[in-house]
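Data first, discussion second: the structure below is written as structure tokens.
Left out: one protein chain. Kept in place: all the others.
Note that the chains take the letters A and B in the order they are written out, and that residue 1 is the start of every chain.
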Amino acid sequence: MSDWLIYRTFWDLTVTGLALGAIYALVALGYTLVYGVLRLINFAHSEIFMVGTFATLITATNFIGIPLLEEGNYPYRTGFTLVAILLACIVGGMVVSGAGAVLLERVAYRPLRGSGEHVGAVVLAFATAFTVSLVFSETTRTNVIIGLIGTAPIAVLYLRIFRRGRQAPRLAFLISAIGASTAIAEAVAIWSPRDREQYQTARVLEKKVLFEFLGTDVRIDYVLVIVGALLMMAALVLFVNRTRLGRGVRAVAQDVETAKILGVNVDFVILITFLLGGVMAGAAAMMFTLVYDQTRFNIGFLLGVKSFTAAVLGGIGNLRGALLGGLVLGLGENYGAAIFGGEWKDVIAFILLLVVLMFRPTGILGESLAKARV
Amino acid sequence: MADTILSVDNVTMQFGGVTALSDVTFGITRGEILGLIGPNGAGKTTCFNVITGVYAATSGTVTFDGQPLAGLKRFQITKRGIARTFQNIRLFPDMTAVENVMVGADANHKTSVGGALIGSRRHHREEREGRDKAMELLTFMGIADRAGDAARNLPYGYQRRLEIARALATNPKLLCLDEPAAGFTPAEKQELMDLIRKIRAQGYTVLLIEHDMSLVMGVTDRIVVLDFGKIIATGSPAEVQNNPDVIAAYLGVPDDAA
Partner (left out) sequence: MSLSETFKSLTSTPARAISGVGERIGEMPKVSRWSLIALFIVSLYLMPWWPEVPVLGWLIDTPGTSFEGVITDKVVIYVLVALGLNVVVGLAGLLDLGYVGFYAVGAYTVGILSSQHANLPWLVCVPIAVLVSMAAGVILGTPTLRLRGDYLAIVTLGFGEIIRISANNAEWLGGSRGISKIAKPPNIGPLKFGILDAKPYFFLGLTIIIVVVFLLRRLENSRVGRAWNAVREDEDAAELMGVNTFKFKLWAFAIGAAIGGLAGTLYAGKVRFINPSNFPLQLSILFLAAVVLGGTGNMWGAILGGAVVAWMPERFRGFADKRVFVFGVALVLVMVFRPQGLIPRKIRKERWLVNWKPPQSTPQSGEAEVGRG
């Protein structure tokens, strides 16, 4: 992530800031969607993003078979092959992150709403058995086996207990999210081949300069990221505004009880909300690896915090706000780092937030998933 | 001119495009029981909210005991002497009944963090006074037997009376009751009427929103009638009862009279 420090011109900073901001924006969409519908800060969303980066990595290197280096050079591809590979990667990211988000909802949140169901019970049961087995054995295979054996009986037990029906206090959701986030990141750290080391991702796109603009060389990867993010945003906005499911999302965001009375399947809507957020994060994950060529078990954390800040900055619950907040944050970080020095980069996000909240307590564009001013 | 304790002058309350109150003017005399009635949506609770400081009026003034209320924070208005209950009961659900009332009594205490930390004599005295006052009020309202129960576990009638006790604990001059008889049986309504008279006899002034006409007619000295945010009648219960505008507002105009 350090090559941006080398650029000095304003437009350089702008272009890279927009690209970074686009990534923030896509991840911010996930936070803002879940918050708008559930009034919940999905703390584990950052790990959904991280998992997406690994999915991209695995799609490229394991499924398609791209090596990290070919004869000492990057494995560049061109033309139709390139497009196909990139598409495969982004789809891989979106699928895995989307599925992860859905799974997360069922495991860490739904039981707390009092409507825990089978998938959540099964995963929690496996996790329990697996974790307990860690006491007794160091070998992963034994752990997995014990985990699998224990799943069925424990799941039955959990399901019986889930039929509680009462909603947990809000703080419990937050802590559950934190636990899930920690567990996912650590799981990747512990059981992946290179542990806590940095992973290099396959660089298939040759980062040629696409065109020149006001004295800056604009690289193709930045353009792809910005354009890609805008396209995904547009698709999401269309979905939320034009489809029946999207209407359901807006209805639940406004008033859960009324939505229920009107026949909206609230559980399904919540699932869709998480799915959408996860898909956006998966796309962002692929774009992240495209620009930065690396990933690690803990890259989710800081980026997640900043993306959530971006969502609040633009107006939590507001989709356009997430986009605006992300872009403002990306640009602000770049400009600020250039002015004040790179070591203050991470603080700029919060200072920006404080300043904005001081004058506009509901964010730049105000809260509004509910109000369809999407 | 009788001693006016509260004066609402040309108050208009607008929310975006909706005008909830339009040029409302009326006064409350010290010691009287004033009823505020009107069909649903007339603006009665909005009026309450303006008086108690929940909303700042778009225009117009509210004067209490000679002082304007503009610019005061809500808790300051309460300390000046206006207390209220709520249409949908808003007790502190996980606090006991007596604690709920003590919160009201705390409003008039001087000691705060410092006094509590060092356990000053004044702090202990004020705590004792608060407890005594709270229990007195609970006894007065007839609910002292459940003083140690959580507010959310109390029966409905107790909860309504607890709200009144809590409001009285703030030592107000004006007590605003927002539909205190909602959901009451006729017998409970009778008790409530006696209670309101007893409260006035102790020296409080009462402003009452109610839908039950017999209760309103039976206990109030004067009535103000709102409809669509405007005052359409004021007067004694008998006068208001026979006022054709009031009847029209509630029952509508017969088809052949239009």
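Assume a contact is a pair of C-beta atoms (placed from the backbone, for glycine too) under 8 Å apart; a residue touches a chain by one contact, two chains touch by 3 or more.
Just so we're clear, the structure is a prediction, and the values are computed from it rather than from any experiment.
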Touching residue (missing chain; options A:134, A:210, A:223 or A:237): A:134
Contact partner of the left-out chain, one of A:171, A:261 or A:339: A:171
Option from B:44, B:84 or B:222 whose C-beta touches the chain left out: B:84
Sites on chain B contacted by the missing partner chain, in the whole complex: 52-54, 73-75, 78-79, 83-84, 86, 90-96, 98-99, 102-104, 106-109, 111-113, 115-117, 119, 123, 126-127, 130-133, 135-137, 139-140, 147-150, 166-168, 170-171, 173, 198, 202-204
Interface with the unshown chain - residue positions in chain A: 35, 39, 41, 107-108, 111-112, 116, 124, 127-128, 131, 134-135, 157, 160-164, 168-169, 171-176, 178-187, 190, 301, 305, 308-309, 312, 316, 341, 343-344, 346-347, 349-351, 353-354, 357-358, 361
